[in-house]
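For this depiction, one protein chain was excluded, whereas all remaining protein chains were kept in their positions.
In order of appearance the chains are A and B, and numbering begins at 1 in each one.
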Amino acid sequence: MEENKEIAETSSITVGLEEKPESIWKSVWDSLKKNKAAMISLVFIIILVLVAVITAIFPGVLPHDPYEQNLAKSFAFPNAQYWFGTDQLGRDIFSRILVGTRVSLSVGVIAVAVSLTCGVLLGSIAGYLGGKVDTIIMRLMDIMLSIPSILLAIAFMAALGQGIDKAIIAISLVSIPEYARIVRGEILSVKQNDYVQAAKVIGDKNSRIVFHHVLPNVMSSIIVRATLGISSAILDASALGFLGLGVQPPMAEWGDMLGRARNYILSAPYAMIFPGLAISLSVLAFNLLGDGLRDALDPKSRQN
Amino acid sequence: MSEEVLLDVQHLKKYFVVEKNFFGQPTSLLKAVDDVSFQIKKGEAFGLVGESGCGKSTIGKMIVDLYTPTDGKIIFNGTDLSALSKKDRRKYCKDIQLIFQDPYASLNPRMTIGDIIAEPILTNHLRPKNEVEKRVEELLNCVGLSGSYRNRYPYEFSGGQRQRVGIARALAVEPKLIVCDEPVSALDVSIQAQVLNLLDDLKEEFNLTYLFIAHGLNVVKHISDRVGVMYLGKLMEIAPKGELYHNPLNPYTQALLSAIPSVDPNNRKKRIVLEGDVPSPIDPPAGCRFCSRCFKRMDGCESFDSILREVSPNHHVACKLYEQAGPGEAEHDKKEA
Partner (left out) sequence: MLLEVKNLTTEFKVKNGTVRAVNNLSFGVNEGEILAIVGESGSGKSVTSLSIMGLLSDNGKVASGEILYRGEDLLKKSEDEMRAIKGDKISMIFQEPMTSLNPVYRVKDQIMESILTHNPKMDKKEALKHTVDMLRTVGIPSPEERAEDYPHQMSGGMRQRVMIAMALSCQPDLLIADEPTTALDVTIQAQILELLYEMREKFKMSVMLITHDLGVVAEAADRVVVMYCGEIVESADVKALFEKPMHPYTLGLLKSIPRLEDESTDPLYMIRGMVPNPLHMPQGCPFSDRCDRCMDICRKKKPELRPVGDHLVRCFLYENGEETK
C-alpha cells in the first residue's frame, strides 16, 4: 500500500494540485467569451429580454401608445417623432415593434420549453428503453415529421381557433418530433458508454441512470438545439402572424405587422422593413448564440 | 484460497440474434458464448484468455448482469443469479463488481471523482450519509490516490489514475467478486505494472476473488491462479497456471503461447503462426471451433463434441487429441454425479 501512496503524490505533477478545480460550466463560459459573434448575439438577446420585460411593466416608457390609431397620420415616413414611421392605421411602428418583442420572445421561449419537455421525455423513453416502445414512439414522430411543420401548425390552428396561446400550442406540437429524435439519438450513443454500464453494475435504478448519467451528458446538445429552436419558433410564430393566424388585433406581433403591411410594400416599404429586420436580427442572434454554444460545449475544445 | 466455490458458471450460453425473418423468428445467430462452464473458488484469481470475439467479455457482462444469459446458470454463493427477478438481482450488485477496460469511457465526465465513488455507497445504503465523505477518502487512499482529488473531474486525470478511480468505485461496495475486464490493456507498459500490482495488493487486503479477463496470456499469468482459454465462444482448456504454461495441451493454447513475442532478441523462436483469421461467430460450424486453423487437425475434428475432459488432475482440455483421456466433463458435472 505504501508504494501506491507514493505514486499518488508524484502524480500530482500532471494534475497540478496548485490550481483550483474548474467547473465545466465555467470553462464553457470562458470559451464562449472568446466567440465575438456569440457574445454580440447574447448582448442583443439580453436587450430584447429587457425591452420585453420593461415595456410590459412600464408601458409609459414607450414613445407612443402602440394601439392608438390616428388615420390622419397613417404611413408617416420615419421622422424624429415616429422613428420607424407609422402604419396604415397611423400607429407608431417603433412602439409596436418594442411591444411585439414580448410576444415573439414569449412565443419562442414557451414553445421551446413545452416542446423540449415533451420531446426530451419521449426521446429518453424511446432511446433508453428501446424495443417496441421505441418503435411506437418514433414511428409516431416520423408521421408528424412527414407533414410540413407550418402546414401542420395551420391545421392545428384551424382546429384550435385563433389566438396567441393557440399559436404557442401549435408551434410546440410541431417541434416535438425534432427534439424527440435528437434526444433519442444522443441517448442511444451515451447509453453505450461504459459509465452508464458501470451505473447499472453498482445497482442504480433506471430512473437514476437516465437523470443522473445519461441526460446530463446529452444536455449540451439539447441546450444548443433549444437555442436554435427559439429562433425557428419565432420564425414560425411570425409566419402564422403573416398568414393572419397569430395574434388577435390590435395586439402587436412582428409577423402580423409584416403581413398587414405587405399590400403597401411599394408606397410604404418601411412598414415592412422594420418588423422584418426585427425578425431577422432576433433569429440571427439566437442562431449565432446556438452555434457559439455548440463550439463551447464541445468537450474537445475544453481539454488541452 | 479455500476450497469453497464462490462462482459456479454452468452451461452458460449467450446468443445474439443477427437476423430475423418476417415473423420475428431468428434466422441467424451470433453464438458469443456457447455452453461454457467453470468454477471460481473463494479467494482465487481465475484468468480468462482469448482473442477478440471469443466471448470472454460477454461472460463477464453476464456475471455482472449487463447481459441476460440465453441459457445456463450463474451460481453465486449457492444462489442462481440468472433465475432471480431484476429487483432481487440488484441486491447482488454489492457482491459482484466490474472493472472496465477503457478508463476514459467508464467515468461519467460530468461527475467529480468523489461523487463517482460515493454513488455506489449511497445507492446501496452502505454508510450513513455523514460518513460517506470519509469513506471516499479512504477508498481513494486504498488505490493510491490522494483524498484531495475528490473534487476533481475525470478529464483532469491520466489513464492510469482514472483506472484507479474505477477500481475505487468497484471497491466501494465491498464486493466479494470483481470481474476485471481487460483492466490494463488500454494503459502504457509502465502504468500496466502499477495497476497489476495494485490489483494484487487489493486482493490480499480485502480478500477478493477475481475473474480476470485478458487477451494476452502474459498479463494473466502474473495475477491468476488458474487460467481458462477461450476460442469462439467455447472453453478450450482450463488448468492451474503453472500447468497451463508448462504443459499446454490444446493446440490453440500452444499457438497462443507461442505467439507472444519474447523479450529476448537471441531467442527469436520459430513461432507457431496460425493460418487465417478467427472465423465469424455467426452460425459457427459444428465440431471443434478451432479446427479450421488447427495445425494438428485430424479426422473427426469436424464432429468433435468440444467437451472439456480432465486429462490430468485439474487440467481440462477440449480437443479431439485427448478424447480418450477420461470420462469427466467439467468440474461441476462430476460433483453432481
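The rule is short, and it goes like this: a residue touches a chain if its C-beta (ideal position, glycine included) is under 8 Å from a C-beta of that chain, and two chains touch if they have at least 3 such contacts.
Note that the coordinates shown come from a computational prediction; the quantities given were computed from them, not determined experimentally.
In the complete complex, the hidden chain is touched by one of B:257, B:307 or B:321, namely B:257.
When you scan B:82, B:194 or B:306 for touch with the missing chain, the hit is B:194. Touching the chain that is not shown, out of B:85, B:130, B:266 or B:324: B:266 (per the contact rule at the top). Listed by residue number, the positions of chain B touching the unshown chain are 51-52, 158, 160-161, 188-194, 196-197, 200-201, 215-219, 221-222, 242, 245, 255-266, 268, 271, 273-274, 276-278.
Please note the rule applied: only the chains that are shown with their structure count from here on.
The centroid of the Cα atoms in chain A and the matching centroid in chain B are 48 Å apart. Residue ranges on chain B touching chain A, taken from their complex, read 64-66, 90-91, 93-94, 96-98, 100-102, 105-110, 112, 119-120, 123-124, 141-146, 148-149, 151-153, 155-158, 160-161, 166, 169, 172-173, 194, 197-198, 201, 205.
Taken in their complex, chain A has these residues touching chain B: 1, 3-9, 11-12, 14-15, 17, 21, 24, 193-195, 197-204, 208, 213, 216-217, 299, 302-303.
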